[in-house]
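Only one protein chain is missing; all other protein chains are in place.
By letter and in written order, the chains are A, B and C; residue numbering begins at 1 in each of them.
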Amino acid sequence: MEQFTLTLPSAAIPQNVTSATLCGVVSSGNLEILVEPAATSDACRIVVNTSAHGFRDIWEAVLKDFARRHSVGGLSLSINDAGATPAVVSLRLDQAFETCRGELA
Amino acid sequence: MNGETMFDRLFGAGAHALTTEGLFLCGTARIGAQDVAVVGTRDHAAIDGTIALRIAEAVLHVVRDDAAGGKPPRPIVFIADTQGQALSRHEELLGLNGYFAHIVRCVDLARRRGHRLLTVISGEAVSGGFLAYGLMADRICALPNSQVRVMDLRAMSRVTKISLERLEELAKRSPVFAPGAENYWRMGGIHEIWSEEGDWSECMATALSHAANSDDRAAIGLERGGRLLSAPTAQIVASS
Amino acid sequence: MNAPDTSAKRWDNLARNRAARLARAERLASGCIVPSEQIVQLLEAVIEPGDRVCIEGNNQKQADFLARSLIKTDPSRLRDLHLVQSVLALPEHIDLIERGQVSRIDFSFSGPQAARLARLVESRKITIGAIHTYLELFARYFVDLTPRVALIAAQAADREGNLYTGPNTEDTPAIVEATAFKGGIVIAQVNEIVDKLPRVDIPADWVDFVVRAPTPHYIEPLFTRDPAQITEIQVLMGMIAIKGLYAEYGIKRLNHGIGFDTAAIELLLPTYAADLGLKGKICTHWALNPHPTLIPAIEAGFVESVHSFGSEVGMERYTAARSDIFFTGADGSMRSNRAFCQAAGHYACDLFIGSTLQIDLQGNSSTATKGRIAGFGGAPNMGADARGRRHASPAWLRAGREGRGDIAMPRGQKLVVQIVETFREHMEPAFVERLDAWDLAATANMELPPVMIYGEDMTHIITEEGIANLLLCRTPQEREQAIRGVAGYTPVGMARDPRMVENLRDRGIIRRPEDMGIRKSDATRDLLAARSVKDLVYASGGLYDPPRQFRNW
């Protein structure tokens, strides 16, 4: 497994997130994302644990785009990945974000 | 060791009257002054529907006979020697898992009726065959050199795509996946491993006196350091 | 005026040669029927060295018994053959080359034998004339590649030699027409010989010999896609195709390539597209094999007409019971025809959509990979603008306006769309700076790199990132950035100019799902009208009978 942590600047999520949500399943070509509240409101902290080695640059690009696309400051994301393609990762990130907002709405 | 010699050592010469029927065996024996019933399999039996029904029936008959005779419930000693469940399309079709579940219910009935339950692993104890009755007892003991496992490392290496060398290396540190009665002992799945030199009938008597009808295996696994997360995790879910 | 000198030049050499061949074969047949154990002698009797031979077969039915028999012939007698046929897909086709009986091949597709073929070409055991499209090869049957002997496959024959080819008629009419009317010999393998055929697909006087094959001819269920294997990403891309393209242009007449991406679109029609109010407005007329995944759309009343290249295993009863939709004979069974359907796909459809392995920065796309000479079958005909087209439709006209601007001579354009996830399995990027086809062309001594769809024909690319509309690009630079702009996190995509891509997005050349009002989180498999092959059977009212390998019940 390869592990790394990124802290990405992002606008603060408008709502107050208090509970955790989990999205996705760890299976071949798939991943799970645990979204939790974090202390820093102007950044999103993301821990990635992936079975696919050597794709850190792609992960960083995908996650940076995500942090730019949505206001996710104040969230902490923990990812368990079993070799998902960037398309699946992006889709799951958006789903995790929408689920997390949906639970608040 | 042939069966006769083993039973002589377990119960004392002349203190057992066992009959075998293929790979199934049952009968009565004495542990000290105590009459016990004996049920089990031999020669690494693959447990199929037929053997499963014989085991279940034997347990039911002990329960029935003791109740009918107004006698105190006798302990039941399970002799476990199984390579696992029979692998066959026919057995699967008929629902071998259901036959095993039936044994488990019968064993549970015996427990609820006050029969103390003791397992002696005498050869191999593997997977489903072991689950069906051996692992259901109150006290589980292994004779020296008995084999206990789910899958050997070679097969595990094929399935998990982890190299055999690495598995062998890791098995030195962790009891959780490699075959061995010792590993099961550390995790609380086996209460005692007897020594070759020991007096097995004495061991039997002691084990029987320790047979309690609560399931304390997770706590033992924690105490012995082989299963550190089971008891705490169950506790979190049970009482958080 | 002198009388013509008939002795100097004869004009019936083909006919006399044909008669000589038939005479040699006479003792082997009773009427036109040849016993299967005589077939090798028959082939040796009627085929001559240097002949152009066509062994019928496609990606569906195969004249497999005749192919197996051909490799039992004496290589010293049957040699120097020129194979002119749609596919080299059976091992026997390649065996024949390895036995030294073939000197030249002209074909369209080699699929499963692509690697073996590449090795033979590299070791110079064989010369490839060209790798054609199906339609192109059929056309050359009538110009300079007419078969001398055609070995074809039919479902049944009667005792006179009339043939029933039924739902899997496929290439047979084109092959027989060319061969029979140019002095050639036609030999048919059939699954059964009957007293009365359901209908006559090929008349007896176009057929010379009929042999009953010991086993029925093989048919590959190539167009069956198990809905269980469609991914969420394919659902998302299907939604993009329907809302961003089909609805936008009002695509009514179309062809779908094979694959899970297009299967997803088919299964979204009765659900997602219906919810968008598109029933009757899109996807009414098809040039398409009877895809099982089209069943729910047909049942929902989306589809008015389907003409097919071939059939599909297990769809026989369904197509027969839906004769309003499929082309069926008076006997009730479907008839396919690859040549006509290819023409229909080329000239009468407004859109082709399919998948590929690689797309370059000019929009050229190819499924060719190193070490494999595969060809593309019919895709290049579908995936090319029909420059001869003269009839208008709103979709065609709009594409033409987008591509040419308003100032040019009014003319339409076909929509040619590639739909790909940016990374394939094992993280292989679908977008590349340079196609593998170039290397293949170099190692295999090919005059042309094997390109499936040329960039100049490609109008749109759909990926999970959105749609790139190449019609609206005005410079090569814009085109390149539009492609990079939907290439995701592949190296090609990461090398995009972000400002230019944003500019293209502002101009609607690149459209993201959110620009089209598509919520990515709606892209779930629950949107599919069938999630399993069994769902398809239920949707068909029990008429669809899937082949064994697709059954899990």
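The criterion applied here is as follows: contacts are C-beta pairs under 8 Å (C-beta built on N, C-alpha and C of every residue); 3 or more make two chains touch, one makes a residue touch a chain.
In this section, contacts and distances are computed from a predicted model.
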item	value
Per UniProt, the name of the complex member that is left out, chosen from "Malonyl-S-ACP:biotin-protein carboxyltransferase MADC", "Branched-chain amino acid ABC transporter permease", "Inner-membrane translocator" or "Unannotated protein"	"Malonyl-S-ACP:biotin-protein carboxyltransferase MADC"
Neighbouring shown chains of the undisplayed chain, as defined at the top	A, B, C
Options B:Q34, B:N97 or B:T206, residue touching the unrepresented chain	B:N97
Listed residues B:L118, B:A142, B:M156 or B:A211, member touching the removed chain	B:M156
Hidden partner interface residues of chain A, rising order	1, 20, 22, 24-27, 30, 32, 34, 36, 49, 51, 78, 80-82
Interface residues of chain B (partner: the chain not displayed)	49-50, 53, 56-57, 60, 63-64, 67, 85, 87-102, 104-106, 108-109, 112, 127-128, 130-132, 135-136, 149-151, 156, 159-160, 162, 170, 174-178, 183-184, 187-189, 215, 217-218, 221, 227, 229-240
Hidden partner chain, residues of chain C it touches	270-272, 274-275, 522, 524-531, 535, 537-538, 542, 548, 551-553
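What we mean here is this: only the chains that are shown with their structure count from here on.
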item	value
Whole-Å gap between the CA centroids of chain A and chain C	42
Distance from the mean Cα position of chain B to that of chain A, given in whole angstrom	47
Chain C residues within the chain A interface of the complex	231-233, 236, 421-423, 425, 427, 463-464, 488-489, 494, 519-521, 523
Residues of chain A touching chain C in the complex	29, 52, 55, 58, 61-62, 85-88, 90-91, 94-95, 98-99
